[in-house]
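Sharing a structure, written as structure tokens. Questions coming.
Let's turn to subunit A:
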Amino acid sequence: MVAQNIFFYAIAATMVGAGLVVVTSRNIVRAALGLIVVFGGVAAQFVILAAEFVAVTQVLIYVGAIMVLILFGIMLTRAKIGQDPEMSHERWWVGAIPALLLVGVMGYALIDYFGDDPLPGDRRVEAVNGSNTATVSDSMFAQYLVPFELISVLLLAALIGAIVIARKDR
Partner candidate 1 sequence: MDNNQFLTDWGLTLMVFLPLAGALVMMVIPRTEESAHKWVALAVSLATAGIGAAVIADFDYGATQTLQFAVNERWIDVINSRYAIGIDGLSIPLVALTLLVTPVCIIYSWNHFPEPRNPKALLILLLVLHTGMLGTFVAQDLILFFVFFEVVLLPMYFLIGVWGGEQRQYASIKFFLFTLFGSALMIVSFLALFFVTGGETFVMSDLAELVATSDVSRLTGLLIFGGMFMGFGIKVPIFPFHTWLPDAHTQAPTVGSVILAAVLLKLGTYGFVRVALPILPEAAVEWAPWIGALAVVGIIYGALACLAQTDMKRLIAFSSVAHMGFTMLGISTLTDFGLNAAVMGMVAHGLITGMLFFLAGSVKDRYHTLEIRRLGGILVSAPRMGWILGFTAMASLGLPGLAGFWGEFPAILSAYQPGAGLSEVTFRVYMVVAAVGTVFAAGYLLWLYQRTAFGTPTEEFAEEDIPDVTAPEWIAWLPMLALILVIGIYPNLVFRVTDDQLSSVAQSIAAAVGG
Partner candidate 2 sequence: MLENAWIIPLIPAASFFLILLFGKRLPRKGSELGVAAVGIAFVLALATNVQWFDHVDDGGHETEPHAEEVVDGGEEHGLGTVSVGGESAAPAAAAAPAAEEEVHSVEPIEKGWTWFQNGGVDIEVGMLLDGPAVMMLFVVTLVSLLVHVYSTDYVAGDRRYTHFFAFLSLFTASMLGLVMSKTTLQLIVCWELVGVCSFVLIGHWWEEKANSDAALKAFITNRVGDIGLLVGMITLYFAAGQTFDIVEINTLALNGSISQTALLVAACSLIAAVMSKSGQFILHTWLPDAMAGPTPVSALIHAATMVVAGIFMVGRLYGVFFEGLSIGISSVNLLALVGGVTVIGGAGLAFVQNDIKKVLAYSTVSQLGYMVMALGIGAWTAAFFHLFTHAFFKACLFLGSGSVSHAVHSFDMRDMGGLRKWMPHTYKTFVIATAALIGIFPFAGFWSKDEILAGASQLGGEGNYTAFMIVGIVGALMTAAYMTRTIYLTFFGEFRGHGHPHESGPRITVPLWILAVLGVTAGFANIPSALAPDSVALRFEHFYEPRADYFPVENFTHPEFSLGIALGATAIGLLGIGAAYLWYWRGLGPHGVTERSAVAGTGYRVLVNKYYFDHLYTDVIAGGVKGPIARAAYWINQNVIDGVVDGAGRLSTALGRFVYTHVDQQVVDGAVNRSATAANSSGQVLRQLTSGKVQQYGALLFGAAAVFAGAIILFV
């Protein structure tokens, strides 16, 4: 199991580093790339946690869809490619304080409660027809049917609304 730990810490470190790049870099494109790294890392963590289906979805949607959107955004707003000191406020600590407070509280609470509970060795949920993907789908169409249907309306609404708002008309 050590390997998993090594994997975990390596990836985690990368993610945190990349995350910091996202929120500190003066180059917007570099920030975007950092974000991609984070997404990838998250997907990898999912794999470690044996949630392949979610991992795949993560990659597809985030890296495939969301990042593209964001890059579009970068293009359409003609952001400077390259260094731009105007990316962050000079009063950065205004953001640091709440962030640290939150992390502090969260960390305290988590460590206090979960201490060092191990994750179960076999983290696979019991498989239907040999794949936990099927399990996901089953529960999604049984218990989570309503939200699932709603998501469709939600996406439709977001799509149409976004278009109406964003389009240059007449």
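Quick note on selection: all candidates are chains of the complex that A comes from, given by their letters.
The rule is simple: a contact is a pair of C-beta atoms (placed from the backbone, for glycine too) under 8 Å apart; a residue touches a chain by one contact, two chains touch by 3 or more; residues count from 1.
It should be emphasised that the depicted structure is a prediction, and the values quoted were computed from it without experimental measurement.
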| item | value |
| --- | --- |
| Complex member touching subunit A, one of 1 or 2 | 2 |
| Candidate 2 contact footprint on subunit A (complex, rising order) | 89, 94-95, 97-99, 101-102, 104-105, 108-109 |
